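Take this structure, written in structure tokens, and hold onto it; I'll ask about it next.
Only a single protein chain was left out; the remaining protein chains are all shown in position.
On to subunit A.
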């Protein structure tokens, strides 16, 4: 049966080759329609949020009405594929015309020269740059050229479960709470049988430790984006606030527990009395009966100073488009006043344009969403560098031993700082 052997060999060879072929990937995404200069212009707009699609469609309808002859298709690429698809399709010249962009990602696109400057289109639109949160605008400006405008923003707040506070007879958190108030309340809220924990301390940079690092007066990355701030005493203090919740005060489930059941799910099932997380969860909490009835939110507690991490999505126009003028106009429109108003009114996200944000607060009156707006002035923009992923993707790896108690925070943060500095040196 020589043939069986040959067959096995062939099958093996094919199976082996499959992966090796993955290395050079050829992802492609739908592109713009060809045939440029006629009246009919068709643009493709890429986003990663199916949740926001209804609001986006509404915004695009207005745009199409104002720009006769231009039609826009939405292309939703799931988050897990979004960045690799956008990068490869853009590099290959088959990318969308307009796309969502984050501050953490834009550096590479600017360096690659694949984005259209939006300055002219912005001027033409009559929008006022002063009406956007300044820190977020800066994220998307390089060397005086604007490549995107923030379409929305989010801040982090202290969400809490009123029912669990009532049960334990603890007063609800207020904006003037300090770190110590949180710890005291968390101890009172934690039940000895492990059914309720005072607070969730997941290892989530944006929702937890970035905030406290800045509140302690530290920084994740130096102002000029060249060195890590993780080895400073303030940063270590900011991280220790969270690791102590697990390892010293025992008022939070462990990191293992959060790996099994994510913190937001634990919070929504009534296992956590407090959780610091973003305004972007308002819509999910509002759509859940238990959460909608029992949750509320206030400003983050203060450390040495007040701080909350602010982040926002921008819209970029890609240089590979066949209709640069329309694409730039669309990118600006998607971050404009009208778009901002629709986003807020639908409760989807906090629109970035001043004067449109109250609508977001009104969208879910059961929550004190004003807290997210009030904090924006203390907002510290989510730390980025030219190639943020190179170091941000290592944070979890290095901080895990601090969270599990295997290493001191000093040791873990020091190792992370070294790795981060190494990555930054390569930028």
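Operating definition for what follows: contacts are C-beta pairs under 8 Å (C-beta built on N, C-alpha and C of every residue); 3 or more make two chains touch, one makes a residue touch a chain; residues count from 1.
Following the convention adopted for this analysis, contacts and distances are computed from a predicted model.
UniProt records the chain missing from this view under the protein name "Sugar ABC transporter permease", selected from "Sarcosine oxidase subunit gamma", "Sugar ABC transporter permease", "Sulfate adenylyltransferase subunit 1" or "FAD-dependent oxidoreductase". Within the complete assembly, A:114 is the residue of A:101, A:114, A:342 or A:359 that touches the hidden chain. Of the candidate positions A:103, A:198 or A:253, contact with the hidden chain is made by A:253. Residue-wise, the contact with the chain that is not shown comes from A:203, picked out of A:56, A:183, A:203 or A:310. Check A:270, A:324 or A:396 against the missing chain and you find that the one touching it is A:396.
Against the chain not displayed here, subunit A makes contact via residues 1-2, 4-5, 8-9, 11-12, 15-24, 26, 83-84, 87-88, 90-91, 108-109, 111-114, 202-204, 253-262, 387, 389-390, 393, 396-397, 400, 403-404.
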